[in-house]
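Note that one protein chain of the assembly has been removed; the remaining protein chains are unaltered in position.
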Amino acid sequence: MSFNPLTLLFGDPSSDQVVPPKGNSAWLTGFASGAMAFIAVFALTLSLAVGRLADYWSLDLARTATVQIIAEGDSLSAQSDAALRVLRSTPGIESAEIIDKSEQLALLEPWLGSNLPAESLPIPQMIDVRLGEEGPDVDSLILRLKAEAPDASFDDHSTWRAPVLAASQRLRLMVALSLALTAMITVIIVVLSAHNALASNRGIIRTLRLLGARDSYIARAFVRRITMRATIGAVLGMGLAMLAVVSFPRQPEANGLLSGMSLSGADWVYPFLVPVLVGISAYAASRLAARYHLHTVT
Amino acid sequence: MSFNPLTLLFGDPSSDQVVPPKGNSAWLTGFASGAMAFIAVFALTLSLAVGRLADYWSLDLARTATVQIIAEGDSLSAQSDAALRVLRSTPGIESAEIIDKSEQLALLEPWLGSNLPAESLPIPQMIDVRLGEEGPDVDSLILRLKAEAPDASFDDHSTWRAPVLAASQRLRLMVALSLALTAMITVIIVVLSAHNALASNRGIIRTLRLLGARDSYIARAFVRRITMRATIGAVLGMGLAMLAVVSFPRQPEANGLLSGMSLSGADWVYPFLVPVLVGISAYAASRLAARYHLHTVT
Amino acid sequence: MISLKNAGFSYGTRAILKDVNQELAAGSFHFLTGPSGAGKTTLLKMCYLSLMPDSGAIEVLGQDVSRLSREQVTQMRRRIGVVHQDCQFLNHLTIRQNIALPLLVAGKNIEDYMDNLEDLLAWVDMSGRADAYPEEISGGERQRLALARAVIMDPDIIIADEPTGNVDWEMGQRILTLLVELNKMGKTILLATHDLNLIRSIKGRVPASVLRLKDGHLSLAGARL
Partner (left out) sequence: MISLKNAGFSYGTRAILKDVNQELAAGSFHFLTGPSGAGKTTLLKMCYLSLMPDSGAIEVLGQDVSRLSREQVTQMRRRIGVVHQDCQFLNHLTIRQNIALPLLVAGKNIEDYMDNLEDLLAWVDMSGRADAYPEEISGGERQRLALARAVIMDPDIIIADEPTGNVDWEMGQRILTLLVELNKMGKTILLATHDLNLIRSIKGRVPASVLRLKDGHLSLAGARL
């Protein structure tokens, strides 16, 4: 029962004739794999979108910190400069920028109102710090800051980060689980419908056997047909799912919250893996099913 | 071909005998409906969780407003009292509470730091307003506030609300769409496998017909068998999905962000609707398929 | 019992039966013969309501078949026992269950027919195989099983399409004897066969007529045997 998988592509068309072009199970195989491909692509896109969202939440927060200096007048600007110097010379810190007072006030608007007596407020100086991949050695950084700018305090948002991180990890887990389940169910449905297709053609298998057909010949005909059906169904299902994803209402400006279902850059590759997965499972499943039925049919 | 659906439950067992107990398609029908029920329950739970999240985001924001009074000393407390009076006497407002200065400072912490010279800061007085279902007449409220407390400004968060509302609506739409799709695919898979089950038994239908079986008798036997298989599959699928949901890691304290997949209160009813839906579609689909095959078999 | 009036039938454009006129009286015994592919099975299918004539009319048990409701067709099929040329059984039921199937689908109480069933099994020499499944029996056994199933309901008309094609001469005689006895009990018998010896062997037992189908026409061939 061994044969070159390449015949799947180039094949000898003659052996195809022996399999009924449309059987009870043809529609079922095609539709089931199409529907599962659709769901899988949907789940995949959702998973990618959620992944980005979680990245945004956790990574963005993780890679920022704030230094706040509470002082007045000259002391403030001197300490600001000192703190900036310390920060910029610390390995693991990518950048450190003074936050503009107006920017700061804009952030405070909801709590303090827009008609604030801006200049008269003794609000502290804030420095926005972007950390590198590795991050700095926080303890020694704090010591150095204390020495150069005694009124500065370092906040790496860790108290804010923990729950967000936990939530985004839960979300990731949830979606990854759904994706894995969908993939599993897709494979099982394909396996079962391959089995069903072969089972409903046992009579044909028996007849071909008695007429002197090799097992590999019979298997090839069924495997090619079933793989084709499942793959075509999966391609259509994927196409429909991508159409649905692309035409989904989106608001790019809201990207912090949820920019809708969308694929970006290299993500476009993943949906195409779905029909490939379906094709491979259909191929493997129908070969196994063919082997089984060829051995149990006398 | 008309018959009482009650026979599904009480049935005459004799007619069951004429359908092969396990056919090619028995496994497929059971498993496909089980898998789809599983996915549907999963999607449903996700949808409920997302719905709660969106409610939290949008409703909570929609039903609050803030009044901010920028003044000093006695004028501030006088205007606060006046504003409170106005607000509490306005229909459509449920409650109005002065926000404690310490509470307010806690909210400002990330921007202003924790070591703020609390008392010395001339920060404005904030009043937290909870709106009723209907909400007040905002224009007349602002006029009355202006008259009684000239330094008060009313903010109903509408600028903040819009993007959050939009995002949560997109999320809802996305999940509702997935749920609808899952339901649709479930129904189609059940329809196709009912059709498949009948198609692979056309020989039996023909034989029974010629032996003098009524159409209703044949239909009943198949419909009962197929409905049973699909429903049992769906119940098992639902059970597994619920198990997965229940054993999903959860963090109740993070309920603002995402408390994980969970069902609460009346939500527990919905998953049980899935096997009911599957059962009803299997019943309807197998009846239609039986009618079709009974009319095309000679 | 069965009367064909100018009955015609074609598959697509191929006319199989042309203006067939024939009256089968109640209690009569008829052989139907003719070359392979002449249309014997087609004619029998019209008599057991599986095909409708294209032209002309067929009356079975006094009723015009083209005017029957589905329910009437069902009721009528219960009064006609048929041995089909390609005997179809339910492979998941035993021989005994298959024979009892017409009783089951008609809603009869099978208990009442148990004696009858065992007698029939013995008559067609299948008692020892009653608990086997249809895929485990031989070609001739299938034909005997089909005959037993055709007569279990005590039908008014028995239509048998080549019921002895796969059985040996003794078994063929036995089957014919069963049919003759049923005929003597008043049942109308219509039997398609190629076996002229079988037809000849009935001489002197019951008055039987031989219908010969050729080129779409039916003629009485009794004299020529």
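The letters A, B and C name the chains in turn, as written, and every chain counts its residues from 1.
Criterion: contacts are C-beta pairs under 8 Å (C-beta built on N, C-alpha and C of every residue); 3 or more make two chains touch, one makes a residue touch a chain.
The structure displayed is predicted, hence computed values, not measured ones.
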Among the chains presented, those that the missing one touches: A, C
Omitted-chain contact residue, chosen from C:E23, C:D54, C:D119 or C:E136: C:E136
Option from C:S3, C:Q85, C:Q173 or C:S201 whose C-beta touches the chain left out: C:Q85
Sites on chain A contacted by the missing partner chain, in the whole complex: 14-15, 17-18, 20-21, 203-204, 206-215, 217, 298
Positions on chain C where the hidden chain makes contact: 11, 33-37, 40-41, 85-86, 125, 129, 136-141, 144, 161-162, 165-172, 194-197
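One rule holds for everything that comes next: only the chains that are shown with their structure count from here on.
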Chain with minimal offset from the mean of all protein Cα atoms: B
Chain B and chain C: spacing of chain centres that average the CA atoms, whole Å: 62
Geometric centre distance via CA averages, chain C-chain A, whole Å: 68
Where chain A and chain B are represented by their mean Cα positions, the distance between them in whole Å: 23
